[in-house]
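Note that one protein chain is taken out, while the other chains of the complex remain in position.
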Amino acid sequence: MTPIQRWGATAGILVLAIAATFVLDPYRNYLLAMTAAYVCATSGLSLLVGRTGQLSLGHAAFMAAGAYAFALTSNALAEADAPGPVHLLVPFLAAVVVASVVGLIVGVAGARLHGPYLAGLTLALVIALPAIASTFGGLFGGDAGLYVSVERRPDWLSTVIATEQWQAWVGLIVAAIVFGALAQLVRSPSAIRMQAVRDDESAARLSGIDPVRVRVGMFGISAAAAGLGGGVLAYVTQAVSPGAYSLTFSLFLLVAVVIGGVGTLAGAVWGAIVIVLVPEITTAITEALPLPAELSQRLDGNLAIVVFGVILVVVMLAAPQGIHGAVAALTGRLRRRRPRTAPPAPTT
Amino acid sequence: MSTVLLLLGAGLARGAVFALFALALVLIWRATRIANFAQGAMSVAAAYLAYLVLVGTGSFALAIVTVLVVGAAIGFGMERGLMRFVPSRSPLNSIIVAIGAVMVLTGLLGILFGADYKPVSVPFSREPIMIGELAIVSPYTLFVFVVVAVVVAGIALLFTRTSLGLAMRASAFDDEVARLNGVRVSRMRTLGWMLSAAVGGLAVLLAVPTELGLSPHSGDLLFVNAFTVAIIGGLDSPVGAVIAGLLIGVLLTVVTTLWGATVGPIAILVLLVVVLLVRPQGIFSLRKARLA
Partner (left out) sequence: MTQPHARATTVSAIALAVAGALVLSSCSTPQAEAQPGLTDDSIKIGTHQPLTGPAAASYAPISAATAAYFDYVNAEGGINGRTIDYIVKDDGYNPANTQTVVRELVLEDEVFAILGGLGTPTHSSVLDFLNDNGVPDLFVSSGSSAWNQPEKYPGTFGFQADYVTEGMVLGQYISEEFDGKKVCLFGQDDEFGTDMQAGLEKVLGADGLAEVQTYSVSNQDVAAQIVALQSAGCEVNVLATITGFTALAIGTAAQLKYFPQWVSSSSGADYGPLSGYLGEAAPLLLEGFVSDNYLPSATEDDNKWIELFKQVNDEYNDGADFTGSVVYGMAMGYLFAEALLAAGEQPTREGLIAAVQSGELKGSGLVPLGFSEDNHSGYLGAGITVVHDGVQAAIDKRWVRDGDKVVVYDKPPVELLSGGIPS
């Protein structure tokens, strides 16, 4: 596929998704918007972990960086009475810039090393997030966070669609841009460089590829993608607080990536859907069971965490390619049923 | 002056706990080359069971024994039941599986015990001993020092003076050669995990009385701090873990006294970034870190 075709395919999926928002009720459109935000983060993370072998345990922190940048910019623009499109678009720009910068800093510190160092560093980052929000409380609003004044659904649409549908549109469009850009990356020379570094670092270096640059670059890109996801979350929920970007949430993102199929973009989408749906399902289960109130409260929330942990372990041990891998295996098996063409000539 | 001594004492006590936890991390790293991201959750799980014993019998001594035994059991279970099945192709795999274990443990603890803080009381007074007008350390702080010193010394002796310790070091260093010499490598690995989890559990149990109480997330911050300590001291160096732990405990106390408690995690983060940029193998390690 050429780049134009790839963008076309992404646009096609976007149109389908937007059409879907017309048949969904407001609550499900809200969930769709959240899923879109998660897709931004998981697609970057999936490539980061799968293609460059860098484990980011604190990816929510980059979403937070984007979200706070979005919030501050959007609030400032609201005060300055900025025109509609500016108020809608500029904060997203701020989100991606700030998140990239933070990502590059962290990447430079940790990406040069092998082993658990980067993982530990990102862990320290996400745990320090509440502290950062509180220390600069005047700016970031501490634990309570900030209220975000956003550019709402335009008035001329107010009779046609609900607020949640509009929010889903914004989220889907941003996610499509991120997804499309990363889809281009995956078929570009950069991807080949990443592959080279992954397969044999010394050989790659001999070929003139700088492994550090490749790693740090991917780290920055994944942070930028996550930042846009944070921007969508800030837009839809109209709030940003450290509690929304916790360690638990970071781990959920990792779960999403692994379950979906690490290293693939389709896997990132599967994973995002899973981490939105599973808590809904566990909540429905805990509400349906006739349990004493206190136990029911304890199950709520915690059950989802346990389920994810189990799925993570099972997938890693038994099906490391995740959902996407399973789908690929299925289609591979289907393909093999057709008569084979002549086998390729053997190479020397 | 009195305040300075008090804070110094508090800092060293906190550092001692960090050192203990970091030691647990270093133990597993040396034995298995795995950075155990599940350390926090495993230790907290052991601490919860010790808490039950404490509440049931009122004996802190019994609680300590419990945390060591239960910790060892959890370590055994994790290694035999889970970690040994992880394909070792990529170091990421074991970290991800460990994270899965963290989620399961934390979630289960939340379901079984609830998310509220369980205060842990100790039989030692937490009020400072007075010498004249000067308030020095509290009996509890002294107790923590003693325990940590005993454990550290014990582990040092184990590794350097016993054949078991030698076998463990050999298995980590070169398992092929160790096997050729008759060392049961897999057993050594399991032992490493058991020891590490027991020590980690003890660290959590010692740390909790100074806070609001035990909660399923008690291990998170402690893990990050101890991980930082282990990195700064050098993942290969038990001595480094101890020294770095004490130093960082004091540093953290100084920082929070000057600039408020909220700054703590930020200081740790900054310290970690600086060390990773400047001397990634740690201050006390003799090996060079494997650079990209």
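Per-chain residue numbering starts at 1, and chain names A and B are given in the order in which the chains are listed.
Criterion: a contact is a pair of C-beta atoms (placed from the backbone, for glycine too) under 8 Å apart; a residue touches a chain by one contact, two chains touch by 3 or more.
Just so we're clear, the structure is a prediction, and the values are computed from it rather than from any experiment.
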Remark   = Given B:Ser94, B:Ser138 or B:Thr228, the residue that touches the chain left out of view is B:Ser138
Remark   = The listed residue (A:Ala76, A:Leu157, A:Ile173 or A:Ala244) that touches the chain absent from the view is A:Ala244
Note = Given B:Ser215, B:Ser237 or B:Gln281, the residue that touches the chain left out of view is B:Ser215
Missing-chain contacts mapped onto chain B = 3, 6-7, 10, 110, 114-117, 119, 121, 126-128, 135, 138, 211-213, 215, 256-257, 260-262, 264-265
Remark   = Where chain A meets the chain that is not shown, the residues are 1, 9, 13, 16-17, 20, 23-28, 30-32, 34, 130-131, 134, 137, 141-145, 147, 163, 233, 237-239, 241-244, 246, 264-266, 269-270, 273, 277, 293-294, 297-298, 300-302, 324, 327-328, 331-332, 335
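By definition in this document, only the chains that are shown with their structure count from here on.
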Query = How far is the middle of chain A from the middle of chain B, if each middle is the mean of its Cα atoms, in Å?
reply = 32
Remark   = Counting only contacts in the complex, chain B reaches chain A at residues 35, 37, 82, 85-87, 90-93, 95-97, 99-108, 110-112, 114-115, 220-221, 223-224, 227-228, 231, 259-260, 262-266, 268-269, 272-273, 276-277, 280, 289-292
Query = Can you list the chain A residues touching chain B in their complex?
reply = 49, 53, 55, 57, 105-106, 108-117, 119-121, 123-125, 127-128, 130-132, 134-135, 201, 211-212, 215, 247, 251, 254-255, 258, 294-295, 298-299, 301-313, 316-317, 320
